[in-house]
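Right, I'll just put the structure down here and ask away after.
A single protein chain has been omitted; all remaining protein chains appear in their positions.
And now, chain A:
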Amino acid sequence: MSTELPLIGDYSTPTTQLSGARIGVVTFPGTLDDRDAARAVRAAGAEAVSLWHADTDLQDVDAVVIPGGFSYGDYLRAGAISRFAPMMDKIVDAANSEAKLPVLGICNGFQILTESHLLPGSMIKNDHLKFLCRDQLLRVENNQTAWTNGYEAGQEITIVLKNQDGQYVADEKTLDMLEAENRVAFSYVGWNPNGSRRSIAGITNEAGNVVGLMPHPEHAIEAGFGPDHRGTDGLTFFTSVLTHLVGGKK
């Protein structure tokens, strides 16, 4: 199976100039998936910009991906030390600003976003205590966010899940609020792989510009390499944000 980049349709029509979109990918000590995330950004047709955790310059990026891995070895709590990185201060400010910088946190990136209080709740160890790596079926619960607008509501997708601290927890009030405000972005379908409350796999903030999830869309962007060796279900995250950036909300 051969694959050419970019994988999606031609965005270079006069009304949708996307060649200029620049998406930052943050690297912390212990980040693993920054290269894959950058590759996914390029596959979607945007320019990937490397951001270093200790820097304070966002380099005028249009969106940010906080990739997975084990930043600071998951010491203290997953994401707890990264949260205080100078780059995170900039990202938190930009996400909360009027411009509402789109931010996607994947796996350890999701944990960093909850530790930063950009998203509610937290992740604790999987209920079965094992590291788990599998092709995971998810349901898109909210397709109105910056990172999910290319999906159909209720669409089922398969992307990779791989973590040890993936059990999403929050108090009942917060869980009720997330469901009432349609802020559950993704749910696990079928078996709940880590004991997450209400089978929550990913959530969004109120404005829909910040999304975090445990599974890895950046590992499912190329035919021949994704789940079942064919899955490209994750690519829509990265094309969705481009649609969002040109104002093309669904």
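Heads up, the rule we're going with is that contacts are C-beta pairs under 8 Å (C-beta built on N, C-alpha and C of every residue); 3 or more make two chains touch, one makes a residue touch a chain; residues count from 1.
In this section, contacts and distances are computed from a predicted model.
Per the UniProt record, the absent chain's protein name among "NADH-quinone oxidoreductase subunit F", "Dihydroxyacetone kinase subunit L", "ABC transporter ATP-binding protein" or "Phosphoribosylformylglycinamidine synthase subunit PurS" is "Phosphoribosylformylglycinamidine synthase subunit PurS". Screening A:124, A:189, A:223 or A:246 against the full complex identifies A:124 as the residue touching the chain left out. Residue A:114 is the one among A:114, A:187 or A:239 that touches the chain missing from this view.
Remark: the residues of chain A touching the chain excluded from display are 76-77, 80-81, 84, 114-115, 120-122, 124-129, 167, 169-171, 195.
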